[in-house]
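Note that this complex is displayed minus one protein chain, with the remaining chains in position.
Going by the order they are written in, the chains are A, B and C; count residues from 1 in each one.
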Amino acid sequence: MGKRTEDLRIIENKHLGQDFFILELAGSSKITDFKPGQFVQVKIEGSQDTFLRRPISIYDIDYERNTFKLFIQIVGKGSAALSKLKSGDSLNLIYPLGNYFTLPGEYEKCLLIGGGVGIAPLLFLGKVMNSNGSLPDMLLGFRNSDRIFELDKFRKVGNVFITTEDGSAGEKGFVTGHSILSEKKYDRIYCCGPEPMMKAVASYCKINSILCEVSLENLMACGFGVCLCCIAETVRGNLCSCTDGPIFNVNDLKW
Amino acid sequence: MGKRTEDLRIIENKHLGQDFFILELAGSSKITDFKPGQFVQVKIEGSQDTFLRRPISIYDIDYERNTFKLFIQIVGKGSAALSKLKSGDSLNLIYPLGNYFTLPGEYEKCLLIGGGVGIAPLLFLGKVMNSNGSLPDMLLGFRNSDRIFELDKFRKVGNVFITTEDGSAGEKGFVTGHSILSEKKYDRIYCCGPEPMMKAVASYCKINSILCEVSLENLMACGFGVCLCCIAETVRGNLCSCTDGPIFNVNDLKW
Amino acid sequence: MVKLGISIGDLSFKNPVMTASGTFGNGIEFDDFFDVSRLGGIFLKGTTLEAREGNPYPRMAETPSGMLNAVGLQNKGIDYFEQIIYPHVSQYDTNVIVNINGSYIDDYILLAERINKLDRIPAAELNISCPNVKMGGMAFGTNPVTAREVIREVRKVYHKKLIVKLSPNVTNITEFALIAEEEGADSVSLVNTLLAMAIDAGKMKPSLSTLTGGLSGPAIKPIALRMVWQVANAVRIPVIGMGGIMTATDAIEFLLAGATAIQVGTASFIDPMAPVKIVEGIESYLSEKGISDIGEIIGYINRKTS
Partner (left out) sequence: MVKLGISIGDLSFKNPVMTASGTFGNGIEFDDFFDVSRLGGIFLKGTTLEAREGNPYPRMAETPSGMLNAVGLQNKGIDYFEQIIYPHVSQYDTNVIVNINGSYIDDYILLAERINKLDRIPAAELNISCPNVKMGGMAFGTNPVTAREVIREVRKVYHKKLIVKLSPNVTNITEFALIAEEEGADSVSLVNTLLAMAIDAGKMKPSLSTLTGGLSGPAIKPIALRMVWQVANAVRIPVIGMGGIMTATDAIEFLLAGATAIQVGTASFIDPMAPVKIVEGIESYLSEKGISDIGEIIGYINRKTS
């Protein structure tokens, strides 16, 4: 169908505790063209200081009900305004945007690594893998156990391993220190989270010759390739993380 | 108590039909210092294009419950945003602002003339006159009968006469053409409404040597006398309609 | 039916709504959203002779009712333009205009010569006002001597419609508009972005890699409108106005001030349909006012007050 801009109706705004919430939206057109790793650009109404849209990954899709979800963390004015929306309110989106994760070959062993709200695009990715017949491992890192949500969802799509910085759940420390990485051999790692984490994962993958894709969270003005503000430095020059990304193979990035 | 700025809680937002609504607010401090003709400066949250506050007259006061009301017409972005507020929401005000109507002497006969949403400050004025033992006449002008609201309230504080431009209620035409003006003699006329109406009333009063006070609706940036944007040209020079007004004796205005 | 067409010399535009360079890519990115041919014209991303990578990330900062950018003319150069972009944009049934840039006057001349040969490009916008490049750009456009020189040299080699894009970062913008007119420009467009800065108080450092960037969006509209009004009253060539136009109402303000046409910039980032909605909005405004020709509102406030 191509990119489009539409007012969508909010079906539910589920507050998870801490600063996290999930918006469920009713697709107005068929949303079967969404691919894992893609994002939407959300218009923020009712906030005097937010002029630009905000990019948010597609977290989950329900093809039967034609709805999809966004998993959002409140970090500033825009996300705070979004957190106040109620079911029935409408939200203007530009979507679907960006490229998407490269799906693995039939027998490849995959690990999905997420940190904090960076787990968002991995659920959808995991589900698509499931529908292709594979059950990925998932390594999710959090600051502490209070910030872990939706684990049941992730457990349905893969084998979940946890780290927390304070050891309040799973293994203590950062994802790159988790024992699974020394125990198992993966063909592909998909990663989304804070930049330091993605860089650590990228260097682990390079050393161990594992194919690795990361999802960048660069600042965006447009989201569809016209402002050239969101660039990532790559071996092929500056590329837009909103059209050539947000998913990049780490070998392409100048990290 | 002096001027103050406070977050007040909305008790009710009553939509009247057409573009009119009434906000009832719970005073946090005692509101016994409000005088008829005074106004509040309302901060508009959740509207990207409204930077400045909006001046709104005090429409009605309930001393027992320590609440007061604002009678508002939707004419643009700010009033539209206010119309969406719900009971329980909070609203930031600077208040009470401006001078006030001069109350009549004991035996003076008074007429209160209001046009459209300009009837707002007259209810409070009428109530204060009642408490001083007088029952004013009230001449209220509207575009048509669909735009007449709250008449029962006004009938309790005075003898109400109506004009509509299309004759759908009361006498047809403008307030200045109403028969009451030729039938009765008034000592004082108080007027609030569109500028052409106030000017017509002012010239009627000058010709007939009637004391007349009008409430101006000049554009305001601050509302408390510091920006000098809201000036009215008077025989004493340019005066701020937010501190020296909004109530002016028409003999002082260069109309 | 309302007449929306306007013209710059003998070049006609089906309506006065165009897109601002650097905010509309090469049009292609908007094909999904609407039929680009419905616009009066499109101004493509700033082009240079050689390919450029632009400035390092971060290049963008959100500000109250606006944004800063410090893209710095990232583009793939004129060869790529001729081979890849030109064939595509040639298919649009609208005026496709190239925004030309350089570090030295010679760059501008060489580029203008190349663009001059492209049949389907009826006009070029000479950008002497980019605030985000170390050499050229705004340095040319804020100095009357160099501004005159670059316009004069380009005019010699460029034989189609030449539009000079002015910088708002000057004491007296009419001075530069008059220079453009004197040197034979067919039109001036204004404003480019205002040189500005954002600082992240939390991180205690500038938000942009380049420290300063260009401010665009509604925040600058009142300044842009003032400059368009001043320039329209000073020159006889048509003025193309821009700066913070988000809605048809904004566009109409520029027309009333004296702009013959307008460009929609940053608005497209927030609503990719903005340009076409503005075409429709102008049409309704004129119908509602009972005005049959857009020409009647162009410069209307100047006719009334002078």
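Here, a contact is a pair of C-beta atoms (placed from the backbone, for glycine too) under 8 Å apart; a residue touches a chain by one contact, two chains touch by 3 or more.
This one's a predicted model, so the numbers in the text were calculated from it and none came from an experiment.
Only one of C:R59, C:K161 or C:K221 touches the absent chain when the whole complex is considered: C:K221. The omitted chain makes contact with just one of the residues C:I105, C:A234, C:L256 or C:M273: C:L256. Of the listed positions C:I8, C:L44, C:L68 or C:V164, the one in contact with the omitted chain in the full complex is C:L68.
One chain of the complex is left out; on subunit C, the residues touching it are 63-66, 68, 142, 169-171, 194-199, 201, 204-206, 211-212, 215, 217-223, 225-226, 229, 244, 249, 252-253, 256-257, 285, 297, 300-301, 304-305. Think of the hidden chain as still there; on subunit B it touches residues 2-5, 43, 49-53, 94, 218-233, 237-238, 243.
In this section, only the chains that are shown with their structure count from here on.
Distances from each chain's CA mean to the overall CA mean are smallest for chain C. Compared with subunit C, the chain whose C-alpha mean position is the greatest distance off is B. Chain centres here are Cα averages; for subunit A and subunit C they lie 36 Å apart. Subunit A and subunit B have Cα centroids separated by 54 Å.
Look at where the CA atoms of subunit B average out and do the same for subunit C: the two points lie 47 Å apart.
With touch defined as above, residues shared between interfaces to two or more other chains in subunit B number as follows: 48.
Residue positions of subunit C with contacts to 2 or more other chains are 65.
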